[in-house]
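Below you'll find the structure I mean.
Other chains dropped; remaining ones untouched in position.
Chain nomenclature is as follows: A, B and C, assigned in order of appearance, with residue numbering initiated at 1 for each chain independently.
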Amino acid sequence: MAHLAHQPVGGAVDAPPTVIPLASPTPVLAVDALCKRFGPDLEVLSAVTLSVSRGESVAVIGANGSGKSTLLRCCVRLIEPSAGRVRILDTDVTAARRRVLRRVRQRVGFVFQRHNLVPRLSVLSNVIHGAMGRTGALAWHQGAASPAMRGEAMHCLERVGLAELARRRADQLSGGQSQRVAIARALMQRPEVVLADEPVASLDPSAGAEVMDLFARLMRDEAVTVVFTTHNLEHARQHAGRVVALRGGRVSFDLETARVPFDALGDLYAR
Amino acid sequence: AETVRMAVTDVAGLEQLRREWSAFTEKMKEYTGYTIEFAPVTSRTAAVELLRSENVDLVLTGPAEYVVINKLTEAKPLLGFSRPDYFSGIIVMADSGITAVSQLEGKKVAMGDIGSTSSHLGPSAVLADYGIDPTQDIEVIHTADKIGYESLKRGDVAAWGTNYMSDFVPLRAAETALSPGAFRVIARGPDLPNDIMMVGAHVSDEIAETIRAAVVEHSDDLIHAIVAEGGEENQKYDGMQFIAEVKDSDYDYIRKAYATIGHPEFGEFVGD
Amino acid sequence: MRAEPARSGPPAPGRFVRPSALSFALWVGAAALLLWSLQTAELSLSRLVNGLPQMARLLGEMMPPATSRLENIAETLLDTFRMALVGTLFGVLLSLPLAVAAARGLSPARPVYYLARALITFFRTVPDLVWAIFFVVTVGLGPFAGVLTLTVDTMGYCGRFFAEAMEEVDTGPQEALRTAGSGRAGVIIGAVIPSALPSMIASSLFALEQATRSSVILGLVGAGGIGIELKASMDMFEYDQAATIIIAIFILVAGVERVSSALRARLI
């Protein structure tokens, strides 16, 4: 099945039913022919097409530099796509004006590969930041937040196992702790969609498994849609319903997990 | 009681007053019944604008400022304030070979701030009297007194036009390396007109008269307040005197000087 | 270190990126301007060295500093500092929104950015004397006019440096807040300001210090101040007195700087 890695298969919106049975007619996340160029001769994403339904869990895999982070970032327009469209939750993100974009982003929890915590604030403040979309700028600091919000933030921290570090300054965390704070911040958004960029790369095996389980619970109990990138194929196999593989900025394959040739992915990662 | 607001611009010799003016204002209150709000203002431009915008009632200032204020506002002179030995001189180094003003032609001459009575207008008038046009025939460098003095010693400037008594003499006295004979005055002007207290057009005659009367009557007391309260060091300003009547034409010398430095708009004699 | 035979990989890229014709021309122009400028400056090391004894003599005139009016000076300095404090406080508060409008990436729109930048530059370019006159005719003589002048001064300075500090901070946390659906205000207060804070504290306390030092302005509007004392000392050739005032200001300024340094050290 190694040939799969070479020729893009299915998953494109213009021919979805044959390959992937979409769970619901209107996808939660629909990426259509997305392109991103940095400068004239650096095309990082080439016509990426992808569709994710409510409650699905999709793993995005691919070699370093294959465009995974760029894809996720384009989805919420942290990077302005060069061409193509992205729809999230029935909103055309690529065309959205500022207010609309804000409303969509509020519903999407994003976990950054580099965590992106505010270094000088406490862990708790950083988590409460997740609520800013719905409660406004007052959530900038734990000292200014309402008791309910503080309680909820503690709950989110507890879910990632860091409640006892609430008071610590964010720049005094270990790598894995800071990653988990970033996840807690995304949870604080009460997201309908989670886009997580290597959310467990710095986590120890047990913490990584817990986070993946947490995502699974969110999907099951609250119909949250999760798209995560990972280099850990075991995680992709166990926790994703579908796997999208990127190679050089193109979709190499887009398959239900059961059909992914996990043992023959050499080509995907070959340089 | 009424409050009279009074600004003092850069009147040479009043530094001590600027530092400690409470004695003076207390005396004034005692004699006039007015509370005097008294403030030194380092810029004459500010002083003029304060008078024009009716933010101050009285301005105590020098002759050059008087001419300008008189021209630009309706303010009237109230009192003169005479100081001894208030004149400008043109100073050169004794060994420079310069003995006459005419020899300065084409050379650099240091002077004080633009528009200063004794260190710009005064020296310029002197030069003009000797047939040197300060705007054409020499290069004037406007600088601080100390810099003018040091430049003169270094030979960077050929001459230094300044207030003889209050700028040159103290510096020469403090000089350690050179004897007083190392300097030569090649020209000096007449005693300059009096410093002057002006009253804004918006101030009632009654107030103006009350103040004038009080000052004239208690002249010695007030001068004492200015000079003596300043302590030992301030005795050199002794000899000041209030002059009750100010004649505008006294200031024509300054007006002429303005014309000399290229500002004929202040050079027109009032009444001409 | 081991004397490993240095193996070489594929050819390295060029040492420098070839500049575009335009930027090459600009660099050449800048260099020419600089050379031309150096000529007019009449530099001469020998003159500097030969003149040093003269400088020493002058320094001697300032020694020993006069101690007679120490108490008076301290009091004036404190008064000045208090006015400076108020002026700087207002300036800093007003600078905050102005700086946001003048920060690339935070400004709501391109025209607002240019307008805010121009306004800040304007505040800075119009000389203190002009501001002082403006305010003195508006509100009359006294500390208020001085405070307003200092406020405008501070805005011209802090507005610019706050904006630049905000532009310089790491964009990661800002991105995180924006993706969480936060509005501009949230991003600024939650991510930008916490990151820019050390730099902003430095700028603010510098503005305070500057306002204290440059308090000659206060003299312009009849509000007294240490500046006018210093000027008077210089005018009266009381160099030992001037030295005392300078030392007093130095102590205050150094104190403000230590506060700045301590606050920043807590944050960095």
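Observations, loosely collected:
Going forward, a contact is a pair of C-beta atoms (placed from the backbone, for glycine too) under 8 Å apart; a residue touches a chain by one contact, two chains touch by 3 or more.
None of these values were measured; they are calculated from a predicted model.
The full set of protein chains in this structure file adds up to A x2, B x1, C x2.
Going forward, only the chains that are shown with their structure count from here on.
Among the chains present, the centre nearest to the common Cα mean is that of C. Chain B and chain C have CA centres that are 36 Å apart.
With centres defined as mean CA coordinates, chain C is found 44 Å away from chain A. Rounded to whole angstrom, the centroid-to-centroid distance between chain A and chain B, based on C-alpha atoms, equals 78 Å.
Multi-chain contact residues of chain A (touching two or more other chains) are absent.
Multi-chain contact residues, meaning those touching two or more other chains, do not occur anywhere in chain C. Listing the residues of chain B that touch chain C in their complex gives 5, 7, 15, 18-19, 37, 39-43, 45-46, 49-50, 52-53, 55-56, 144-146, 170-171, 174, 177. For chain C in complex with chain B, the touching residues are 57, 61, 72, 129, 132-133, 136-137, 140-142, 216, 219-224, 228-229, 231-232, 234-237.
Within the complex, the chain C residues that touch chain A are 172-173, 175-183, 185-186, 188-191, 194-195, 197, 267.
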